[in-house]
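Here's a structure for you.
The other protein chains are all here in position, but one chain of the complex has been omitted.
So that you can tell them apart, the chains are marked A, B and C in the order they are listed, and the count of residues begins at 1 in each.
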Amino acid sequence: MRPTKYLTLFATLLLVGSSVQAAEANRTSLKVGLLSTLSGPGAGLGVDIRDGFNLAVKHLNGRFGGLPAEVIVVDDQQKPEVAQQAVEKFLKKDKVDFMTGIVFSNIMLAVGPPIFDSKTFFISANAGPSQYAGEQCTPFFFNVAWQNDNLHEAVGQYVQNKGFKNVVLVAPNYPGGKDAMVGFKRFYTGRVSEEIYTKLGQLDYAAELAQIRSLKPDAVFFFLPGGMGINFIKQFVAAGLSADSQLFAPGFSADEDVIKAVGAPMLGMFNSSHWAHDMDNAENKRFVADFQKDFGRLPSLYASQGYDAALLIDAAVRDVKGKLDDKEALRKALEAKHFKSVRGDFKFNTNHYPVQNYYLRVIGRDAQGRVTNKTMGTVFTNHADAYVAQCSMK
Amino acid sequence: MTQLILEQALNGLQFGLMLFLLAAGLTLVFGIMDMINLAHGSLYMAGAYLAAAATQASNSFVVGIGAAMLATAILGALLEITLLRRLYARNHLAQVLATFALILIANEAVRMIWGAQPVPLNAPDALSGPVNIAGFFYPAYRLLIIGVGALVAVLLYVLVTHTRLGMWVRAGASNREMTEALGINVRLLFTIVFAFGAALCALAGAMLGPLLAVQAGMGESILILAFVVIVIGGIGSIRGALVGSLLVGIVDTLGRAALPSLLSLFLSPEVASNFGPALASVLIYLLMAAILFWRPEGLFPARA
Amino acid sequence: MNECRTTLLEVSDVSKHFGGIYALNAASLEIQTGEVHALIGPNGAGKTTLIHVLSGTMLPDAGRVVFAGKDLVRRQMHERVALGLARSYQITNLFPRLTVLDNVTLAVQGRVRDWGSSFSFWRPFSVDSAIISEAYDFLGQVALTGVAGRRAGQLSHGEQRCLEVALVLATKPKLLLLDEPMAGMGPEESARMVELIESLARRVTMLLVEHDMDAVFRLADRISVLVSGSVIATGEPAAIRADSEVRRAYLGDIE
Partner (left out) sequence: MGLYESSKRRRVAAAITLASLLALPWLITALDQGFYISFASRVLIFALAATSLNLVIGFGGMISFGHAAFFGTGAYCVAVLAESGIVSAALAWPLTMALTALLALLIGAISLRTRGVYFIMITLAFAQMVFYLVVSLKAWGGDDGLSLVRRSIFGGLDLKDDTTFYFVVLAILALVLVALDRLAHSRFGRVIQSIRENETRMEALGYPVFAYKLVCFVIGGALAGLAGALLVNQSGLASPNLLHWMQSGTLMVMIVLGGVGSVYGGVVGAVLLLLGEEILAEWVPHWPIGLGVLLLAVVLWAPLGIAGLFGWGRSRE
């Protein structure tokens, strides 16, 4: 059980407030359980979500919709059973009002049922499994990031347009990985010579790279989040494969966390994303500037999703004027999303997944010579996920 | 097709030689002092972290590795003198638990000092590309690992078989009481052996750091493989550790690469893709159980 | 020495080698019911190896061992004990941390043919008073009833050797393999042990491996001499003492 880190801005007031409050109409404070992967190869993603979320809390000076906010952060160590115990503690001991933060879909699916059964709203800042977009969709699940397939669909569309003939796909063997393969092939209808599944958390890709070399693909699409992606790209370049195969990845395998670790070898790599740090809207400029000031690094798309998740909670609590126990009103408030997202506008589909634009990015050098992403153009506008039809919610 | 087989064989060799660096130290500790040291993986982790820190400080890969090996050797010697020395007389359950406690302490200490996120340790830029030998491409860094591993193996083999210290070590491994009776200060000998083993762990940690990730808990999985190696090779025997590590390295790598496609020849692709990786990951343990079944003392038992 | 002796144990041409060294080299031996058969020989002659082979600790490389008409070839040690072939140990091998009484009750409890198997998981042992009283009898035979409650590890060397014998007796063997019972004993302790063996001689057949010549010549009905793995002579004590072969190979010149 990882050490829990309390971020309480009004510690004394809050403790008094939360312990004495009875179940009367509007409460005097609010608790959010942020459960994310803060150690292991996926740690970079979880840390960015946490920092983005905390930055938003700071911008809202510690209040969601006027209520003082207590954010409890727990590291799930990328292990389903650790997450399961943390969730049990959030629901029964801390009795949190909202939950957010989970990075990996396999953990999301493992802890989803107890959260939804206890009628606690989960605002996903990353994991968007196809199950919760389709037949298992639930009023208590909102996703401010994407449905897992979307980014892969965008890359599939681009690879199809560019006329690549022989593609190899690489992804970890977990729900997120399967969604990636399905998403890519939904829009890329060319020949896929091999779908390579690796172990989640695997770091040495010698065997897979040898296999890729023997297949001689003209393009390789990989979805390997965090440290896994970092090692794959480094070893891909070290094996000399980048000479004759063009590397493609969804946004989250080619964002700031990966660029910071790999650097130059990633120049010229195409990827897709729904957000980029060079988007020119007021919220995004303030978010990118303050994030760089506070944390000394460019925010990744995970940070933007953590930030938006906090803004969504704030907007919804303000709409219901603190009456958190009226679940129906809270659900409508969340669906209405009265807040401006850093990625520009998007709206929720009936299954509470976002309908938004997806852009093409390429990694190049910016004005100061730093290796970073540059937005090229739009691949999809107002793109919805492919599972909404199977969802019974209207 | 030959490119694939040759490349996979080299991968197996590289993994085997790295395993040997761990197994060599472990088999001597086990053989001479009959001590199960679960914390051997933690020394490997400490070496990787120290190498990462030293490389960043001196931004030279070689200085980084040298500093890490020295520091881990000293750490190993200190650990041996203060704690492990009290465990020799104790039974194996006590040894397993004391060193298990060391794993908990080491993982948390590393998290305290370097944080929960993996620490970057990159191969030197010069070696970040492939080497082209007559059309055969292979990552230069992995060739370096094979080279270093082979060199250390030869050096160790010469040291153990042709030097006085080596003779004492082998004597200690086959019969500790007699060695003590011959007036050899086994305590001091053992501290040297332990420190030397720790240095080898640091070398393995530093070399594998760029390929894997330098993070808390990295020692645990490779530790089990090292135990499998020394049990197959015969506890206490360097030759056994070398043969065992190459065997495990190649069987594990080729198994993972060839088995799924091999099985799909006569099984349905669905079953093969499911059963292949399962069998591959279980292969080395089956190998170990089989060897223990027919030769309960391993292939080259040190204790004749 | 009555005439109608039947053969209890027949060892024919048993060999056992470790690498190049032949510990037993076609050794043959025959023990008759009711006799005390001593086995003597210089150190390293293979005496303890023979006991290991007979008791099942080691498997012979060649030869046959027939006990009470049954071939012991692939039988494990515990089966041989059940058949009535039990051994004591040259180096004391007891349960030091258990009480003297517990040591003996374990031996008694082991006799499946009398007390049934010990795979009983519920009934507390304390109610097996029959076993406990029989254990006290055996302690009586070796005069250790006084120390029944003490831990075996706290007994004197002599007392431990007596406890060794009590343990073997408690398995009610047909043939008792005694491996140097007098090893490491002082004069009066070994005198006591000789009296003990003498009192047992009437009731159980024994193969006595011993260096103490006075005890051997006093106790043994017949003596076999083992030299470098082979039995070179078997006969009554007087004949063995007179046999020149034996004298040269082993006793050296007694006069």
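The criterion applied here is as follows: contacts are C-beta pairs under 8 Å (C-beta built on N, C-alpha and C of every residue); 3 or more make two chains touch, one makes a residue touch a chain.
As the structure is a computational prediction, the values presented were derived from the model and not from experiment.
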item	value
Chains on display which the left-out chain touches in the complete complex	A, B, C
Residue, one of B:Leu6, B:Ala57, B:Ala101 or B:Ala126, that touches the chain absent here	B:Ala101
Contacting the left-out chain in the complete assembly, out of C:Ala26, C:Met58 or C:Leu106	C:Leu106
Which residue of C:Ala26, C:Met58 or C:Met77 touches the chain not shown here	C:Met77
Options C:Ala26, C:Leu98 or C:Ala191, residue touching the unrepresented chain	C:Leu98
Chain B residues that touch the omitted chain in the full complex	30, 34, 36, 38, 83, 86, 90, 92-94, 96-98, 100-105, 107-109, 111-112, 220, 224, 227-228, 231, 235, 274, 277-278, 281-282, 285-286, 288-289, 292-293, 296-297
On chain C, residues whose C-beta touches the chain left out of the figure	55, 76-78, 81-82, 86-87, 89, 93-99, 102, 106-107, 109-112, 118-126, 128, 151, 167, 170-171
Chain not shown, touching residues in chain A	1-4, 79-82, 84-85, 88-89, 92-93, 106-107, 109-110, 113-114, 173-175, 199-201
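Rule of thumb we're sticking to: only the chains that are shown with their structure count from here on.
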item	value
Per-chain CA centroid nearest to the all-protein CA mean	B
Chain B and chain C: spacing of chain centres that average the CA atoms, whole Å	50
Centre-of-Cα separation between chain B and chain A, whole angstrom	37
Chain A to chain B touching residues, read off their complex	38-41, 43-44, 47, 75, 203-204, 206-207, 210-211, 213-214, 227, 230-231, 234-235, 237-240, 261, 265
Residue numbers on chain B that touch chain A, as the complex places them	1, 3-4, 7-8, 11, 14, 111, 116-118, 120, 122-123, 127-130, 132, 137-142, 210-213, 215-217, 253, 256-257
